[in-house]
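Only one protein chain is missing; all other protein chains are in place.
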Amino acid sequence: MREIYPVAPYPYTFGRYHEPIAQVKLNEMVVLYTEDCFEGRVQSEEDLPSVVAGKYLNPQTGPIYIEGAEPGDQLVVHIHDITLTRDWAVSAQIPFFGGLTATTLTATLQDPLPEKVWIYRKQADGRFAYSDRFSIAPAPFMGTIGTAPDLEALSALTPFMHGGNMDVPDVKAGNTVYLPVNVKGAYFSTGDCHVAQGEGEACGVALEISGKITLSFDLIKNRPISWPRIESPEEIMTVGSARPMEDAARIAYSELVKWLIQDFHFDKWDAYQLVSQAGKLYVGNMVDTYYSLVAKLSKEFLT
Amino acid sequence: MREIYPVAPYPYTFGRYHEPIAQVKLNEMVVLYTEDCFEGRVQSEEDLPSVVAGKYLNPQTGPIYIEGAEPGDQLVVHIHDITLTRDWAVSAQIPFFGGLTATTLTATLQDPLPEKVWIYRKQADGRFAYSDRFSIAPAPFMGTIGTAPDLEALSALTPFMHGGNMDVPDVKAGNTVYLPVNVKGAYFSTGDCHVAQGEGEACGVALEISGKITLSFDLIKNRPISWPRIESPEEIMTVGSARPMEDAARIAYSELVKWLIQDFHFDKWDAYQLVSQAGKLYVGNMVDTYYSLVAKLSKEFLT
Amino acid sequence: MREIYPVAPYPYTFGRYHEPIAQVKLNEMVVLYTEDCFEGRVQSEEDLPSVVAGKYLNPQTGPIYIEGAEPGDQLVVHIHDITLTRDWAVSAQIPFFGGLTATTLTATLQDPLPEKVWIYRKQADGRFAYSDRFSIAPAPFMGTIGTAPDLEALSALTPFMHGGNMDVPDVKAGNTVYLPVNVKGAYFSTGDCHVAQGEGEACGVALEISGKITLSFDLIKNRPISWPRIESPEEIMTVGSARPMEDAARIAYSELVKWLIQDFHFDKWDAYQLVSQAGKLYVGNMVDTYYSLVAKLSKEFLT
Partner (left out) sequence: MREIYPVAPYPYTFGRYHEPIAQVKLNEMVVLYTEDCFEGRVQSEEDLPSVVAGKYLNPQTGPIYIEGAEPGDQLVVHIHDITLTRDWAVSAQIPFFGGLTATTLTATLQDPLPEKVWIYRKQADGRFAYSDRFSIAPAPFMGTIGTAPDLEALSALTPFMHGGNMDVPDVKAGNTVYLPVNVKGAYFSTGDCHVAQGEGEACGVALEISGKITLSFDLIKNRPISWPRIESPEEIMTVGSARPMEDAARIAYSELVKWLIQDFHFDKWDAYQLVSQAGKLYVGNMVDTYYSLVAKLSKEFLT
């Protein structure tokens, strides 16, 4: 199988301004290797990110030029597998970053939380732990996945209409992600693999790890979508990324209503009723430049 | 078993200003009957809420005076059973109310969504439906549950530190709710039974129904909590209600961290790590005067 | 002139549940004396609010029963004079309260800012100062002013549709405040006099002082308003109080558009254009349970 490695200098944005590192055909199976969010520089509890990390976080593997992709298409990303390529992962408390601290955007005059690093190591039972206190079962997914916006180059720390740093645990093996194509070739990239992450990613840093992801791509031609969608064997999902968080919730459910109308022939008000009574709505991240919320509906309602 | 019926004029607030309708001993098993949110006035699709509903919504059954409850205690509410007392339920689109519309608080110059009523009827298979399009499996819970704030009388449409209109599906049979006691006797009340509801309650109105709820009460003396907590057989949960929604998320996870520190002897940063990597965070409501978010942690981490 | 003094136990809410302390006729000139927000208990820099202040803040002078006031009326409050009744004022940094700190509603895991008290003393030139660093020119206004909500009893720390703790510097002598009447007699109260305050009241505590306010009342019968309005000799203003802050902005401008349509016969879209090109919009408070924004329009456009 074709293997694609990240190429330095890595892109730290989603955008059209970085040259593609590979060109992929539809339905071609490829393996992408990804660096961790710190480029592997934080390796011990003494490696404080403010000291050893580079200026930018979330190096991407990409952009990948998808043959045949044109603006207005949906890029269909089948995630066949995500394999962790290390036996350790890293999390951290970074000053003025995270969900339970003032940040550069929610600015206060308080002191930051202490900077700290945790090295989680894989245990005999396959779980990851940094102490005896608790261990975390692997549930790997990609924190970043997206295409190029048409005009902007957006930081790899930002989730938005193009996907990006959504930090949504449903971006996992067995699921399919639908992304808007805004530029010819789509300029797909991915990275920021997580061993696991709680909903919301409260401290801002999951169990960060390098990984390899097996993917294939397809297109839905001339069928534009505004925001990312995800499909699992059991559910359809939409992701809204915005601030304040209620705007992300509104986007997610509005997009789910639209999907029901467009592809499943629901009346508008029936669709609104259905998601009101049977939808799920969880927080992907509450820490990034936009918050990402995921609305879900069981496929039992789609027959 | 002792049965307690709602007494007209019903309270439409949580507060100390309404006389208790009953006094209950600790560990006494009681059945409370509850009216639906419209007091049963919306019975057909022609009964528009703006015409037939009263001025206030969410009539409460209560207040119930809990013997021995003092400010600073936790009121422990064991929910043994919730039984629906009708074979039909009602949902509605109410002008300028709901999650996917401008509202009185998110004010715009747009026209409202059309006012509409749906009558869901119980089907042979036990599910509820208003058409052939879809049916909803019952998952009954109480939309409102709470104690009196110490000073304020808060609308029964408002969720806050005292509980109230949280619209959180985990307020269900088999679970235990912990509420702050702010006044002598606690002044507990509940109502707003839902056959089922999606996370977020997107249109603002669930499958509204009358019900009866079997409860018993206990106290944790001199152990104040700021916000409601819920315990299921598998998980511990905290509920934060605020606007914007990220403030509700911050409260929910902060309270979960505090709970881990106080009752389960976690170090502060270990607790923050744990909820960051293993917590769940879903939206109870995105429509009420405050949004309610629920943070959860599996009890597997508490041993 | 009739003088009305605050009566202990003071009300710390706006609501119908507290007995009126006085009954006033329309157009009767009255003087209301008000306590400072701490009830005068913080008198030196050693008097930390967390130690010496009572459980509740913002004692109100009221409720005042206004003869003839009925639900659906507007209560017209002419502010003839505000006189400071002390030669010193107090400000403070209170833990987890204020605009540039995490708070109980914007909860984080950080330590609070240090608790501090400043005693400002009146200088020879009439300005107030606590050191040589700077002095503040008096621009006195009432932090709280409002009527009773119809059903709720809302904390005197809360601004909302009834007025309340708006902390809006335009509630000053020479201006007229219009408030909704929700209960018979209106149940007007006021308090929380400020020597002066910056827009936003960033640290949460202005130059707090006792005062006396000379008022007379009038009614606009059967002409309900949803939110407070203010009129100065030069401008009309609307106040929206909500979270997030953009919701307060939306309310303020929506109400201004409504006012132009209803009383000044503007077409809806002309009104929207006018406030878009000539409106002013400032932050009254960014610290209270709801944020208060003030939209203004010069009367030059109303002829």
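Note that the chains are named A, B and C in the order they appear, and that numbering of residues resets to 1 at the start of each chain.
Just so it is clear, a contact is a pair of C-beta atoms (placed from the backbone, for glycine too) under 8 Å apart; a residue touches a chain by one contact, two chains touch by 3 or more.
Keep in mind that this is a model prediction, so the values were computed, not measured.
Enquirer: Which of C:P11, C:G200 or C:P228 sits in contact with the chain that's absent?
Expert: Considering the complete complex, C:G200 is the one touching the chain left out.
Enquirer: Please pick, from C:Y5, C:Y33, C:W88 or C:F301, the residue that touches the omitted chain in the full complex.
Expert: Final answer for the missing-chain contact: C:F301.
Enquirer: Identify the residue among C:Y10, C:F97, C:F217 or C:Y291 that touches the chain left out of the display.
Expert: Touches the omitted chain: C:Y291.
Enquirer: Check each of A:Q60, A:Q74, A:Q93 or A:T108 against the chain that is not shown and name the one that touches it.
Expert: Of these options, the touching residue for the absent chain is A:T108.
Enquirer: Of the residues listed, C:V77, C:I209 or C:V275, which one is in contact with the missing chain?
Expert: Touching the chain that is not displayed is residue C:V275.
Enquirer: For the full complex, which residue in B:I82, B:L100 or B:I213 touches the chain that was left out?
Expert: Per the contact definition at the top, the residue touching the missing chain is B:L100.
Enquirer: Touching the missing chain, which residues of subunit A?
Expert: Residue positions of subunit A that touch the missing chain: 12-13, 15, 17, 56, 104-109, 151-155, 226, 240, 242-244, 247, 250-251, 254-255, 257, 268, 272.
Enquirer: Which subunit C residues would touch the chain omitted from the figure, given the whole complex?
Expert: 91, 93, 99-100, 114, 116, 118, 130-131, 133-134, 136, 196-207, 243-246, 249-250, 253-254, 257, 266-267, 269-270, 272-283, 286, 291, 293, 295, 301
Enquirer: Over the whole complex, note the residues of subunit B touching the chain we left out.
Expert: Residues touching the hidden chain, for subunit B, are 100-102, 106-113, 244.
Criterion: only the chains that are shown with their structure count from here on.
Enquirer: For the two copies subunit A and subunit B, what rotation in degrees overlays their C-alpha atoms? Round to the nearest 5.
Expert: Roughly 180 degrees of rotation.
Enquirer: If you take the mean of the Cα atoms for each chain, which one ends up farthest from subunit A?
Expert: So the farthest one, by centre of C-alpha atoms, is C.
Enquirer: Residue numbers at the subunit B-subunit C interface: does the shared fraction exceed half, giving same, or fall under half, giving different?
Expert: Mostly the same residues.
Enquirer: Any idea how many Å lie between the Cα centroids of subunit B and subunit C?
Expert: Once rounded, the distance between the two centres reads 32 Å.
Enquirer: Of all residues in subunit C, which are in touch with two or more distinct other chains?
Expert: 106-109, 244
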